[in-house]
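Missing here is one protein chain; the remaining ones are kept as they sit in the complex.
Labels run A, B, C, D, E, F and G following the written order; every chain starts at residue 1.
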Amino acid sequence: MKSSDIIMDFERSQRCGISEAVFSQYKTVTQLEKILSIAEQNQTSLLFTHLSYEKYNNLNNYWQKQIKYHEISQCAIFAKRESVNEKEQTHIAIVSAGSSDASVCEETLITLNYHGIKADLYQDIGVAGLWRLQQQLPNLQKYSIIIAIAGMEAALPTVLAGLIDTPIIAVPTSVGYGVATGGHVALNACLSSCTGGIMTMNIDNGYGAACAAIKIYKKIIKNSK
Amino acid sequence: MKSSDIIMDFERSQRCGISEAVFSQYKTVTQLEKILSIAEQNQTSLLFTHLSYEKYNNLNNYWQKQIKYHEISQCAIFAKRESVNEKEQTHIAIVSAGSSDASVCEETLITLNYHGIKADLYQDIGVAGLWRLQQQLPNLQKYSIIIAIAGMEAALPTVLAGLIDTPIIAVPTSVGYGVATGGHVALNACLSSCTGGIMTMNIDNGYGAACAAIKIYKKIIKNSK
Amino acid sequence: MKSSDIIMDFERSQRCGISEAVFSQYKTVTQLEKILSIAEQNQTSLLFTHLSYEKYNNLNNYWQKQIKYHEISQCAIFAKRESVNEKEQTHIAIVSAGSSDASVCEETLITLNYHGIKADLYQDIGVAGLWRLQQQLPNLQKYSIIIAIAGMEAALPTVLAGLIDTPIIAVPTSVGYGVATGGHVALNACLSSCTGGIMTMNIDNGYGAACAAIKIYKKIIKNSK
Amino acid sequence: MKSSDIIMDFERSQRCGISEAVFSQYKTVTQLEKILSIAEQNQTSLLFTHLSYEKYNNLNNYWQKQIKYHEISQCAIFAKRESVNEKEQTHIAIVSAGSSDASVCEETLITLNYHGIKADLYQDIGVAGLWRLQQQLPNLQKYSIIIAIAGMEAALPTVLAGLIDTPIIAVPTSVGYGVATGGHVALNACLSSCTGGIMTMNIDNGYGAACAAIKIYKKIIKNSK
Amino acid sequence: MKSSDIIMDFERSQRCGISEAVFSQYKTVTQLEKILSIAEQNQTSLLFTHLSYEKYNNLNNYWQKQIKYHEISQCAIFAKRESVNEKEQTHIAIVSAGSSDASVCEETLITLNYHGIKADLYQDIGVAGLWRLQQQLPNLQKYSIIIAIAGMEAALPTVLAGLIDTPIIAVPTSVGYGVATGGHVALNACLSSCTGGIMTMNIDNGYGAACAAIKIYKKIIKNSK
Amino acid sequence: MKSSDIIMDFERSQRCGISEAVFSQYKTVTQLEKILSIAEQNQTSLLFTHLSYEKYNNLNNYWQKQIKYHEISQCAIFAKRESVNEKEQTHIAIVSAGSSDASVCEETLITLNYHGIKADLYQDIGVAGLWRLQQQLPNLQKYSIIIAIAGMEAALPTVLAGLIDTPIIAVPTSVGYGVATGGHVALNACLSSCTGGIMTMNIDNGYGAACAAIKIYKKIIKNSK
Amino acid sequence: MKSSDIIMDFERSQRCGISEAVFSQYKTVTQLEKILSIAEQNQTSLLFTHLSYEKYNNLNNYWQKQIKYHEISQCAIFAKRESVNEKEQTHIAIVSAGSSDASVCEETLITLNYHGIKADLYQDIGVAGLWRLQQQLPNLQKYSIIIAIAGMEAALPTVLAGLIDTPIIAVPTSVGYGVATGGHVALNACLSSCTGGIMTMNIDNGYGAACAAIKIYKKIIKNSK
Partner (left out) sequence: MKSSDIIMDFERSQRCGISEAVFSQYKTVTQLEKILSIAEQNQTSLLFTHLSYEKYNNLNNYWQKQIKYHEISQCAIFAKRESVNEKEQTHIAIVSAGSSDASVCEETLITLNYHGIKADLYQDIGVAGLWRLQQQLPNLQKYSIIIAIAGMEAALPTVLAGLIDTPIIAVPTSVGYGVATGGHVALNACLSSCTGGIMTMNIDNGYGAACAAIKIYKKIIKNSK
């Protein structure tokens, strides 16, 4: 195919507050290398999501060295120099129900950090052992936004939303089996929660939750300082 | 159709521990009246479930007077004389998330009482206001079986199962809208709960939960006394 | 059923930032009247959602007069005196794709106003006639939060999120037929949008979107002033 | 991720009657080894479920030797010394429809035994050859609880529940193809059984069925002795 | 619309062995009257299925008198004079699980009789009270074809197919609620039965089961005499 | 709600080749009357679809007289004066499987005629009596576009596409019951046809099929003359 | 697990007319070898279905030599000596839509032959090229039973049933992609066919179709000779 087949949207960050990320699952290695070349020519950094270890390994050596790969979350970062400012206040907490949700936690954290925004992690505090969540309530109360990540029946966002006045972005995960396979039960539980106001993302979409939090951070929190 | 078209299973109680109930939703008024006649001839009592008020009203006057109709739960009882023994200990608690679940609560309670078994009701203690559940925990701890009834995301059975060692029979209800329409989210949330061991019934199946509790009561609890 | 069957969670507003609303679809008229009595005794106001006109009409005359009923959105308000402060800045825009989405728009607006928060309405600006949306972009840019309401294929939140840096809460609606019946296509389109960061609510859940916006408003916007 | 990412709920056994098990399917080898270390430090035993042979093989040698792996059911046990008391009466029967259900049978049995509870196995007695079930009826009558495991159309729990007064916990399995793929037909057949009172678990959830039986055993049967 | 909008397929009986029936659910009263006129002109009889009582009542008086209406099964017959030959052997048995299945039984029987074929009815012999089926086994053994009709979990065709060598045509019915709503569980249970060889029809499709039996009767049984 | 809540897209015809139609199912009578007023002020004609007879009857008398209502298809037309040119060649054929599909046929035809385009109707020529279709093949061969309308298993578009070189736009209909309820089987059969190139519309979407044909007619056929 | 875990149903053939087959997909190699040993001890032959080539290859050498493996259909036969009688008339035709359906065709044929029954194959005569089917109609007319196998939209059984009076057993196959993935479209198309009387099997269930045909053959055809 002779036509130009990749058109980067480099101005998305300025227009929408979040940079374009490269959803890598359905792209060929050749396409990914071409995207990296375009970014290099434009002196732009890039965030890759859903980049399998096998596909990462098939990139040629030059590109493998240029990017930082995170295996648990299948994310990768190209040419991002600036880091988060450790002195700034942390406004965002990432809360997960179980250690099986670690990959989504990491994707969320990396996306936030890639955009220069800090977050604190509270993992493995699901409702099966409710004391773990209750213990952290005073801490969680201090954040402006909570990203709550849970699979199976995903009761965590519901219970948390009944205990706290912080806005909650829920990320259902595909952790589970039988009727929970694929994460649809967790998704629907978040959407139909008896506690009003849970904002829900697609299954396993830590990237999207981070984008939502970034938009709130940049448009509201940052402006108000 | 000339053939005998109704064959009652009167020995079910002796064989299975629970009496045959008449699921009335798809039966004609003529069939229901025929069933009542057979029961009257056999001097047997009967429990009707899913009997709409309209259908009850279309029964002839004689049968209307012979049965006791419960409108909220659409249950009816024919010729049941013996009642529960108020002096006996109560082994079963019925717990519901919201007042919208009242019809399922009533169906459960009527079925238990019809079989001569007592139960206590704890309604409207869902997790959106968790203090309501926590307040009742010491009371709930005392029962042998808890029937937990909830719609929408049905987090109640999961949270309760993480706080208590009592066996829990969950009844998901069709309370909800959007993705929760029909009660499938509640059902699947009970089935895929992160707290192991929740025993689940069909959507809105208070009758079935009562039957399960009756079997446990008769086979285990009663025998052990 | 002798037990107390309704337990109001009056402290929810203080704990979670939003008041308990009465989801009325599965409650009996008797239950609704009992809830109104409790609220009256506690000198509390109440918001009812999913209250059909027929059910409203079956309330006794006293209660009918005490509440303000909104037929399009099937909402009702009891004993709410304070209104929104017209002098305050408006931080929230409600955007809808078509005039068929009016009921969800109204439920959203009423819930916000009930909590004392203002919002501006931009209706019938879906992508079939894209110029309508583009015309409003400069206005929409000024808000802190946009609630985007759309049915059928729900392309509106996606297109809007690609043009603007304002956080977007999407409410898919059940407007449509054939494969769009029930609103699941609109819901899934919001969840799987190619533009990252759309926060999604249950189908037709204008109440929930308002709750989310209220939480962001109270926790972040109001605090920063 | 620097934060503590695993929080064990060691008091679950005391609180809920069943020990926390490690659902291993979505955990990394690193996470599993960390969990084992925590357990070793706390001198606690552990039950692992859904641990694939490949993942087990990727654990380091030390941990491989410390745990006992069961390949058919993909379960593993760490540091469990006490065994079931062979002199005690057996209260629980595990019944399966076909030899294809063996993995779920084993998961159920291992979970029961891990908690010190005995059970007898009656495998391959599905309704296609009904004489096999009828032959065992006198034996099955003697137990307090029956766990009935079946895939495909899962008629076994229904037929059994019509012949016996013992409480039945049904475990639908994913055995089947075409419309039966994934086990949803078996699940729904158990939930909608014409014989009232079947208590149903998630698909392939032998662990959950065992947990339910353990709760009944500890709360009711053991107390009554 | 000026074009001819109804084209009867009168030669279907000769070509396919079964007459065209008029599926009336989506036809207007005007269309039904036009179809009756065409049939009258062609001196042909007609079978109507899915004809609601309301629609039947809206036909003009002349047509109401010309057709025989069966309310339970919503079938009607026009101008059929010849009846079944009572002296012939009966080759087909219709077996149903419960009296709620009576409408499908009647549709099956009427379709068979309309084509001049006899059948015997065995209703309400579902597996919840297995003795009812076992009692009839010697009788059922004598037929060439059994049409087995059941809703809910539809275990009847499976159990019957394991006990008998007669070919079984299964008709799942929409009797049930919760997960069984619509009859999909019954359908899938028939399709995925552990006993090989059950031939399955669409939900509630008694007409279709009769057609299949008629084809077998005319092509094989009748020819062999 | 004070804001302007209806924004007509009058230039759609010029921009897209088809006029905006008013999808009336979810609009209130008040909204419909407002839309009519706007159209009257703009001296524009309007096409209404999915307008129930009840809703049409609730319009005030003035508007009822101004519009022409088609009950079978639930369409209505306001202020359309020009008609189709009977002398022009007919390029489009509408083919339907059964007379139950008449409402979709009419919606298709009215939409075409509203845009000044002619079409011929071939109804009730489904594959159950294949001779009806084969008889019309020479006629159908002459058209530029065929709109094929079918419910149930919708084999008609597939069979037709295997016999003819005319482009086919398929409209699956919701005619059917059991698994065919809602029209999803018909839709999926069109989409997965073994004969390549069938272009498929939403279930019952005769309006959409007409729009597609209009676009092809105006952009290609008309231009080529 | 010490208990007997495999109970063969050797008298099924006598009771039901078809022999027990070993559905091998979920059985371990150890279980399959045990089943073979039992069969050898009982001097019984066996039919294996869904036996993957990999699993077959993992059987020990002795058993590999004792069984005849068919790779396309993943069937295997143990110790079957008698073959079909070539002199007998053939009563059954197997008809398939495409060459992609060959595996299901072979499973059907092998099952029939295993039971000593002949069948003729007519492959690749789907409706995309209708002449292929029409060419064979005179031949197909001669059989007592037709087994029609088709994937994708599965129009073949419907079209065939409209042209012929032979009873048709339809086997939908999982051939297809997109909406046709898994074979559900083909299944539902068979179930909702506009031509009455198609008897449908589970997706890809050639074995079941053969069983149905065997029952009809043995109970009706054979008896009538």
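The criterion applied here is as follows: a contact is a pair of C-beta atoms (placed from the backbone, for glycine too) under 8 Å apart; a residue touches a chain by one contact, two chains touch by 3 or more.
Bear in mind the structure is a predicted one, so any value in this text is a computation, not a measurement.
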When the whole complex is taken into account, which chains on show are touched by the absent chain?
-> A, C, F, G
Identify the residue among C:Leu51, C:Ile67, C:Ile92 or C:Val179 that touches the chain left out of the display.
-> C:Val179
Touching the absent chain in the whole complex: find that residue among C:Val22, C:Leu51 or C:Ala155.
-> C:Ala155
Missing-partner contacts on chain C, residue numbers = 97-98, 126-130, 152-155, 158-159, 161-163, 176, 178-180, 184-185, 188-195
Those residues of chain F which, in the complete complex, touch the missing chain | 12, 15-18, 21, 144-145, 161-169, 187, 191-192, 195-202, 205, 207-208, 210-212, 214-216, 218-221, 223-225
Could you list which residues of chain G touch the chain missing from the display?
-> 72, 98-103, 105-106, 109, 120-125, 128-129, 132, 151, 175, 177-181
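Criterion: only the chains that are shown with their structure count from here on.
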Required minimum of steps from chain B to chain G, each step between chains that touch = 2
Return the chain whose centre of C-alpha atoms lies at maximal distance from the corresponding centre of chain C.
-> G
Chain centre separation in whole Å, for chain G relative to chain D (CA means) | 35
Cα-centroid distance, chain C relative to chain D, in whole angstrom = 44
In chain F, the residues touching two or more other chains are 98, 128-129, 178-180, 184
Looking at which chains touch which, would you call it a line, ring, star, complete or other?
-> other
